[in-house]
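One protein chain is absent from this view; the other protein chains keep their places.
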Amino acid sequence: MAKVLMKGNEAIAEAAVRAGGLCYFCYPITPQSEVAEYLSRRMPEVGGTFLQGESEVAVSNMLYGAAGAGVRAWSTSSSPGISLMMEALSYIAASELPTVVVNIVRTGPGLGGILPSQGDYLQAVKGGGHGDYRCLVYAPSSVQEAVELMPLAFDRADRYRNPVIVLGDGMIGQMMEPVEFREHEFPPLPPKDWATDGCKGRKPNIVNSLYLDPVKEEELNQRLAAKYERMKQNEVMYEEYMTDRPYEVLLVAYGTTARVCKTAIKKLAEDRIGAALLRPITLFPFPSARLYELAKPVKFLMSVEMSCGQMVEDVELGVRCEKPVYFYGRQGGLVPTPEEVVDQVKKRLGKGA
Amino acid sequence: METIFKRPEALAAAPTHYCPGCTHGIVHRMIAECLDELGLRERAVGIAPVGCSVLAYNYFNFDFQQASHGRAPAVATGIKRGRPEMIVFTYQGDGDLASIGMAEIVHAANRGEKFTVVFINNAIYGMTGGQMAPTTMPGQVTTTSPFGRDVAQVGYPVRMCELLAALKTQGFIERVAVHSPKYIIRAKKALKKAFQYQADNKCFSFVECLSTCPTNWGMTPLAALDWLEKNMVPYYPVQNFKDLVEQGGGDAD
Partner (left out) sequence: MQTEVVFAGFGGQGVMLAGMVLAETGMNLDKEVVWLPSYGPEMRGGTANCTVIIADEPIASPIILHPRDAAVMNRPSLEKFCPSLRPGGFAVVNKSLIPVDPEREDITVVNVEANKIAIEAGSGKAANMVMLGAYVGATEVVPFDALVETAKKVLQKKPKLVPVNMKCLDQGYGIGQAARA
């Protein structure tokens, strides 16, 4: 297929449709309302479901219902709306249902603003709602990558029977880049024999997360924990940049800030400073093992984010605190510039800015 | 020289961000006039919603709290229960009040919370760029109902006054419109009565204002006023629905 120039939000919508995400619930919120607007036209064309719910609380429970009925259901929102979905996501994880939620992150906390941010990192990767659960978290850094990650997100949600979060930011949602929609093939999925799709010829299925028996509840918790371990073994994704030549600094960044870091690394190279980048594509599971390897030759690491350093602790754990981990970030919708990152690296190297 | 027209003290001397021809400004002014005339400004606390009027705290000259989307009636309940002597009002759009905030408004009304709700019904989500609201008219095109609101799929527009008036708890519930001077005069009377009732500690008060959103309706301000008159007024009767009496809802107890 030929390339088309598309806004991130619309490309995500189209990629989901092509991946069979034909049941979409939403509630408007900037900077991702274009997903809903696109699908309000597109879903009728493909015989899918488009419904604007009365709130994100309702939308996330629509996901619970539809997913429990065995349908590929998904939604998109932005930070304040995602907060309202946390209760349902906890239920969805506990009931072991598959769903995909895209968070086009904006600034916070509170009502915040509508500009890009990475301030929902901890919420996304450490569970977010109540109880002992995790979501698989993908962080695209281009429109094309967002398009590639959507089918993967649906597949992994089904395979692990777990919510998957795609963590973008306002920049990814609003920017236009050429995209190509490729066919994706995955091994066959197990049948959804747990779904509430009618009990003809089988015992009734119950979708539930109530466990009054502590032994049964512990069993669930341990089953979930084992699932997250399997994700850590099998699902880690990352990109390395300039790690195939000597470097003394390792930048760690995801999404939009990773792109900023790439430019910074090129600029540093002009000044004969070797820097490299590890870009986690999965934020949970975090590429800790690779990080540890890549950190071996460096003087220090620097986590570059559009937050106050939410990823730093994962980087520190990744290098087992054997190397200094510095942080550079901007907040409030301001995006770090390559020039700023260059200055920070030079300062830490004692080379002045 | 005699001053015949001046800015109410309760209104801040600030230019608003509203689009040209938007009726939010008219309602702001009426609220300010009511509070001035009733001498309530220094006791007033407004609740700004999430919607185009999120910045309302900049346009009034008294205390304000900003609420999360739809929860203004719960925030107002907190203030009013904690400090009953305050004059508390929420200012909410139709997405805020009739969609995400439906639970909060119904329960506040049912408990008979003694604050005032100013409900701006402009049949669309303004701030987020023109998506369908629960109050969007049948057949009305919005960015999320590109083929027009299909009542077979998403039901009919919600009539909030009628819905709340069905509750047995006493209250003051009236629908007004702000598209012409004749209606504006009636609107002002209703708002003043609502605040008066609150000042007298009487009951929950709710004033729905049929309003325009020329920007997202894709119309000139004048055409929008006309559209409101022709399309909204027939569906949303402009009248009083409840004035203090306990009525409606449920069987006799």
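Per-chain numbering from 1; labels A and B assigned in written order.
The criterion applied here is as follows: contacts are C-beta pairs under 8 Å (C-beta built on N, C-alpha and C of every residue); 3 or more make two chains touch, one makes a residue touch a chain.
As the structure is a prediction and not an experimental result, all values here were calculated from the model.
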item: Residue touching the undisplayed chain, where the options are A:113, A:131, A:274 or A:309; value: A:113
item: Interface with the undisplayed chain - residues on chain A; value: 3, 5, 30-31, 113-115, 170-171, 174-178, 256, 259-260, 262-264, 266, 333, 335, 337-339
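By definition in this document, only the chains that are shown with their structure count from here on.
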item: Chain centre separation in whole Å, for chain B relative to chain A (CA means); value: 38
item: For the chain A and chain B complex, residues of the former touching the latter; value: 26-30, 33, 36-37, 40-41, 44, 51-52, 54-57, 80, 110-111
item: Chain A contact footprint on chain B (complex, rising order); value: 50, 54, 66, 68-70, 95, 99-100, 102, 125, 127-129, 131-132, 134, 143-147, 153-154
